[in-house]
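Note that this complex is displayed minus one protein chain, with the remaining chains in position.
Note that the chains take the letters A and B in the order they are written out, and that residue 1 is the start of every chain.
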Amino acid sequence: MTITPVDVVNLLINGSIDGLLIALPTLALTLVMGIARFPNAATGDYMTVSAYAGIGVQALGGASILLAGLGAVAAGAAISIVFYLWVFRALRGRAPVASLVASIGVAFFARSMLTLFVGHDQHTFSVPLVRAWNFGGIRVLPTDLYVAAVALLVMLLLFAMLHMTPIGRQMRALADNPDLARACGIRSGRVLLALWATVGALCALGGMMFGIKAVVSPELGWELLIPAFAAMIVGGIGSPIGAVAGAVLLGIASELSVPFVGPSYKIAVAFALLLLVLLLRPRGLFGKPIVAR
Amino acid sequence: MTAYLVAVGIVALIYMLLTIGLNLQYGYTGLINFGVVAFFAIGAYTSALLALHGWWLVPAFGVATVVAAIVAYPIGLLSLRLSDEYLAVVTLGFSEVVRIAIQQEEWLTKGVQGLPGIPRMFAFMGVGGDADVAILAVLVACNVAVIGLMLHLVRSPYGRLIQAIRDDEVAVEAMGKDPRRLKVQVFMLGAGLAGLAGAFYAHFITYLSPDQFLPLVTFYVWIAMIIGGTGRTTGAVAGSLLLLVFLEGSRFARDWVPGVSEVQMASVRLALVGLGLVLFTLYRPQGLMGSRR
Partner (left out) sequence: MSAPGRVRASRNHAGVLLAASGVNKHFGGFKVLDDVSFEVGAGRLVGIVGTNGAGKSTLFAVVSGRLDSDAGSVTFAGDDITRLDPVRRARLGLGRTFQVPREFAHLTVRENFLVAAHCEYGETLRSVFGGWRRVDREQRALRERADGWIEFLGLMHVAGEPAGSLSGGQKKLLELGRMLMTEPRCILLDEPFAGVNPVLVEQISQCIRDLNATRGIAFVVIEHHLTALKALVQHLYVMDRGRVIADGDPASVLAQPRVLEAYMGGVI
């Protein structure tokens, strides 16, 4: 089959947009990795639960997407903080495996509570229907641009917080050198609460954006877990810039692979890139060099 | 009633093989395998496809076991380069890729439609009744042999060394012993057992489809191992029996609690598995070992 330049541009556009959206849960993953030092397998399900919360708000409170978004963020932050206080805080002294296994448990528990009380149905956000723009074959959906723009805005806000606010600086200090940070008087308890609230908000917005772009289903988040993890590794663990770069790279690569392996193998492409990076350059694009095992 | 118990017993013994294999990998050697279901699926489909092409069951089972072990080889090599948490997510990703491949490669696996008409074990004895008892007997013999092997292995110098690897790999190297060969061997052995379990499963259920091989199965095996007591083969035996009590019990519970649909019960089961993973990690850390520094 022949691939025209127009096809490539379309794939690049779609891939970049997907990448920007995936960047949100990837950021959530990399923040937790950098500070709490374990892969949080519940990231996906935080997204799903928040997205459903957004749907719920929209169903109750009228058609305002903004309100739905706020509802989602509130739900995401809440669920993230609750599970931190109940589960992850108690596991802080233990090996990362323990937190990882527990996070799988949290993921299952959150998802099951959702499906039990809300059901398995798919939902869509009611967004104004706008036709796709077409520039000589290059298709752009305004909705897609909208969600990508929101994602970018969220990322900018996050970077602003990390670099320009005291709490953000404390988070980075805690990620860099926890002992030194504590010795400098940084109270990790407060910082960690802020961290998990941020993580929840990021997941919520990610879930919302994906939900707006496509549909909200119980598997929404879980299916994004592996691609987000891959993006985190490719970009470099603990590096927010890396998370975004890795996500966009992965989004584009996955999209470009579609003409060759079909849409269902996108996760396999992400996985293959993950393996490649782990084997050839374990620290990813922007990560710190990992000391030899 | 007896027929029902025999069927439950068969499923329990299949899970027992899976749990013993995982216990060898994680309980004895400290290798985190979140991709158990992948090798289960590979064994199941390999044996089913061979049998559908006229192969006799015994050699088909053998090939299924070997193929699963061989596929585990590159993953085993990967485990040498990755620390615990990364291996966990990589194996999880691997199992999802396998499931997607099964879904997509319809020319081989009939994809989502499923693979029906797989020859049953002891088919000449009819379906159910005597045939099932025969299957149960074979599985009991198989498990007894495997359990015997495991108990012998754990007391042998080989078993001592893999447990030392679990406890502290750096110290093992400092003694002049290379842990790598053993880790790969153990990974392959555990995978082979999972493949064998898959073959038994395929020729009992006689119908395979990709959604029988979701990550949830992997975590059923994990919770069975954890509840029974990680690091002990007797624990794996007890845990798999308890797991089946739980799985079957939840089916019965629906008869007592009116108005609960099968879908809702599935959510309850997911919730309990999730809760189990969280609670055991929090309150029974010895159920998880995690003794690496």
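In the analysis below, a residue touches a chain if its C-beta (ideal position, glycine included) is under 8 Å from a C-beta of that chain, and two chains touch if they have at least 3 such contacts.
Since the structure is predicted, the reported quantities are computational estimates derived from the model, not experimental observations.
> Which candidate, B:M125, B:I147, B:L161 or B:L272, sits in contact with the chain we can't see?
B:L161
> Sort through B:Q103, B:Q185, B:S209 or B:S250 and give me the one touching the missing partner chain.
Selected residue, touching the omitted chain: B:Q185.
> Looking at the full complex, which residue from B:V170, B:V245 or B:V263 touches the chain that isn't shown here?
Within the whole complex, the residue contacting the unshown chain is B:V170.
> Considering the whole complex, not just the chains shown, which residues of chain B touch the missing one?
149, 152-153, 156-161, 163-164, 166-168, 170-171, 173-178, 182, 185, 189, 231, 289, 291, 293
Convention: only the chains that are shown with their structure count from here on.
> What residues on chain B touch chain A, complex-wise?
Touching chain A: residues 32, 34, 78, 81-86, 88-90, 92-94, 96-97, 100-101, 103-104, 216, 219, 222, 263-264, 267-271, 273-279, 281-282, 285, 288, 290-292 of chain B.
> In their complex, what parts of chain A are in touch with chain B?
So the residues of chain A touching chain B come out as 38-39, 41, 87, 90-91, 94-102, 104-113, 115-116, 120, 226, 229-230, 233, 262, 264-265, 267-268, 271, 274-275, 278-279, 282, 293.
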